[in-house]
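Left out: one protein chain. Kept in place: all the others.
Per-chain numbering from 1; labels A, B and C assigned in written order.
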Amino acid sequence: MTADVQIQAVSQRFGTTNVLDNVSLEIAAGEFVVLLGPSGCGKTTLLNLIGGFAEPTAGAVRIGGRDMAGLAPQHRPTTTVFQDYALFPHMTLRDNVAFGLRMRGVSKAKRGEKADAMLSLVGLEGRGDRRPHELSGGQRQRVALARALAVEPDVLLLDEPLGALDLKLRRQMQDELKSIQRRVGTTFVHVTHDQEEAMAIADRIVVMNAGRIEDHGPPREVYLHPKTLFTASFMGEVNRIPIAGGHAPFGPVALPDGTLCLRPEAITESGPLRIGPCRVLEAAFFGAHVRAHVAPLTAPDLRLVVHLPQSAMPAPGQVLDLGAETWGVLST
Amino acid sequence: MTADVQIQAVSQRFGTTNVLDNVSLEIAAGEFVVLLGPSGCGKTTLLNLIGGFAEPTAGAVRIGGRDMAGLAPQHRPTTTVFQDYALFPHMTLRDNVAFGLRMRGVSKAKRGEKADAMLSLVGLEGRGDRRPHELSGGQRQRVALARALAVEPDVLLLDEPLGALDLKLRRQMQDELKSIQRRVGTTFVHVTHDQEEAMAIADRIVVMNAGRIEDHGPPREVYLHPKTLFTASFMGEVNRIPIAGGHAPFGPVALPDGTLCLRPEAITESGPLRIGPCRVLEAAFFGAHVRAHVAPLTAPDLRLVVHLPQSAMPAPGQVLDLGAETWGVLST
Amino acid sequence: MRVLSWLYLALAYVFVFLPVAVLVAFSFQDGRLPVPPFKGVSFRWYEKVLGDGDLMAALGHSFLVAVVSSLIALVLGFLAAHALARVALPGSALMRGVLIAPMTVSYLIVALGLLNLFNLTGVRLSLWTAGIGHVVINLPLCFAILYAAMGDHQKNAERAARDLGAAEWQVLALVSAPMLAMPLAAAFFLSVTFSWDEFIIAFLLTRFDVTLPVEIWSMLKSGLSPATNAVGSLVFLVSVTLVILLEIFVFRRAK
Partner (left out) sequence: MRVLSWLYLALAYVFVFLPVAVLVAFSFQDGRLPVPPFKGVSFRWYEKVLGDGDLMAALGHSFLVAVVSSLIALVLGFLAAHALARVALPGSALMRGVLIAPMTVSYLIVALGLLNLFNLTGVRLSLWTAGIGHVVINLPLCFAILYAAMGDHQKNAERAARDLGAAEWQVLALVSAPMLAMPLAAAFFLSVTFSWDEFIIAFLLTRFDVTLPVEIWSMLKSGLSPATNAVGSLVFLVSVTLVILLEIFVFRRAK
């Protein structure tokens, strides 16, 4: 029902391009891991290597300690939830969910029972006789999940499963996905390019870029203490300020050389790392906060994005005395 | 170069469905108005009626005081920026931007000059000889904008112009769109279903639903003081709590009957409208805040979504004493 | 503008359909020649045609050849499309070449080539040889239609079936074929239509038993008559029926 996954020095080349470059990753049994990165970063390729839809050029994939080399998808203890759901449109939901069991020779009565139980798990009890086209996108997603879980895989692979849903439904499905994973205890490896989705569901986020793992850790750590500039900007908006010889453009700072990274919400009037007086260039109300572009008076060419409290109403031209609450310096 | 727009009791029927139902709206000269609503709410139909791509079943459209009835798009003082840019792929950028002037019989030299000036305005100076397929999505957007502005329309209509761009580019183009509108002073009527986009750029947001105008006003007003439940939930996440006879599910409140609307970020430990002790059911780090589902101990079936500060680390099961900072009650 | 558009469209349709209209109209001519003046509506030519043993035999042959050759072309084309989808050639230009190349072979060339082939292998010409010709012609069509219908959704569903433990024949029988029910029907109906109307292959590759278009050609040797028009109208009627069936059973249900 659950197993650990070891990715050992895996590389994948298509022609002359290195899609994955010596990637190693340990995933614990029962962990919910999210592979996060821009398109083309190799995250889907890595998922396909775990699922057996491709074989690595070099390196090994082990699931529950067993080397998977040469095993076709049907012989691996994994199943995949595809982005477009990949439901069988000519079958009822029950037959869809029971398909894997049918292939394993389970009797019609038994597999029907199991399918109904899986449909209940995903909140679709009593709809086993419907067909996929009668369902909404979110419901199809749930059927695909039930179908993949029905064969009790050790590892469930999810290939941008929420990518086709609109924002509201996506947030709702994230909560459900997380709670289903808690209940079944199966290892989930989930691919996405949406960093909010990753933070919402992951036990651990693995940030990938250009075929390599940039960073990994719990959401809070990856967001607040990114190890690289790429991670810092991919996880959310960030102001990058060059520091050289103890000097930032807006004045001296007691910080090492490198790039000072400030999140817009970390800049306030009371922040201890003083930036000094800044002129407001533009400000717009954004709901939970007011988003402003400001330029320090001492460095008028530097543009900072700042999130001010909901109640703030800065007019363009107004001067605010700002500082940073939290910050990080990354070597460039 | 700019004119006001009056929509007077306009209705539009296709067959038996009322796409627009007696809509009236005044748009001031030079205003940046955003028509916001879900797909099918009639916002694009309204834009098409202003642009002359359709004629209303009833009512009148006036631009600069002049009745537009029966005038084809080419005879109206409007131009449109289309969602898919609708550039002419076989023409250079200069020829694209100069197309409208060519149709007006402007000489080749003069229209080339004007086109180059427009390309500079949108940050594409010196690229007049390129072709659309050489550009990125954001750059195509800018060319479409330049082409529509080159004929100096009184009113510019934008039909989800940023819908095809990814999130990061969209935020950047929003800032540019706003600053270009400030510079040229033309009335902009912009259609979108993205409420963040609407807040980022609009002088005034017009919220539409099912063929009618639900609400309109500056972003802050529409977000903080929505006139209807639809507006409240469309502008952002909201907790809706029924109030009857001075009682909320979690206890007595000094509020009129109706639906109490609480934004997740308005719920804090110090908020004056006390909700009382709440049990944390689930919490996830979301970057700028921690998003938690909580249930008041006095009303365990009520689920509230709460945004806690970035530094909070509530464990499931923990009890927090919460209250609302701001709130609104809407009659149901 | 709209009025002009409608007018132009109407004219284009008249241009395309006028020959058929004339053909059908004069098949009802109550006289010996399909020329004005129109002497009144009569069904006697249809009676004559339907009572003609040779014509009715040819009609039966045409049906047989059309249905059997289309079924064979359909199965072979389905397997070929599935095979191509699995091997996924590098480069879309090469892929398109593979799909388009078989269509370069025209009816006339196939007829000539097969005539050579049967000649030198000593196979006697018959309805079977004409049927083989129609399979050669319709196989590329079925192949292209079915391959085009295998979108990413189809491929992902097949991947999912394999992932869930299905063997290759189970993927074909339980997932691929049922998912392609509509394009399979479309390809079949189109093949039948093309085979039904086809003349040159049928003419060169049959001997004693012939198909309807060949029989019509024989009738034409003695000139046009309301009888030839009546047979032509029957052929057209069948084509139209096939296309209407296609529309009703395939496209309607596809929604």
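In this text, a residue touches a chain if its C-beta (ideal position, glycine included) is under 8 Å from a C-beta of that chain, and two chains touch if they have at least 3 such contacts.
Just so it is clear, the structure is predicted and the values come from calculations on it, not from any experiment.
Considering the whole complex, the hidden chain is in touch with B, C. Of the candidate positions B:Glu26, B:Asp67 or B:Asp84, contact with the hidden chain is made by B:Asp84.
For subunit B, the residues touching the chain absent from view are 51, 53, 72-74, 78-80, 82, 84, 86-90, 99-100, 103-104, 147-148, 151.
Taking the complete complex into account, residues 1-2, 4-6, 8-9, 12-13, 15-23, 26, 34-36, 76, 79-80, 82-84, 86-87, 93, 96-97, 100-110, 112-117, 119-120, 136, 139-140, 143, 168, 193, 196-197, 199-200, 204, 213, 216, 220, 224, 228-229, 232, 235-236, 239-240, 243, 246-247, 251-252 of subunit C touch the chain not shown.
FYI, only the chains that are shown with their structure count from here on.
Under the touch definition stated at the top, subunit A and subunit B share no contacting partner at all.
Put simply, the C-alpha centre of subunit A and that of subunit B have 27 angstrom between them. Rounded to a whole number, the gap between the C-alpha centres of subunit A and subunit C is 52 angstrom. Taken residue by residue, subunit A touches two or more other chains at no position, since every residue touches fewer.
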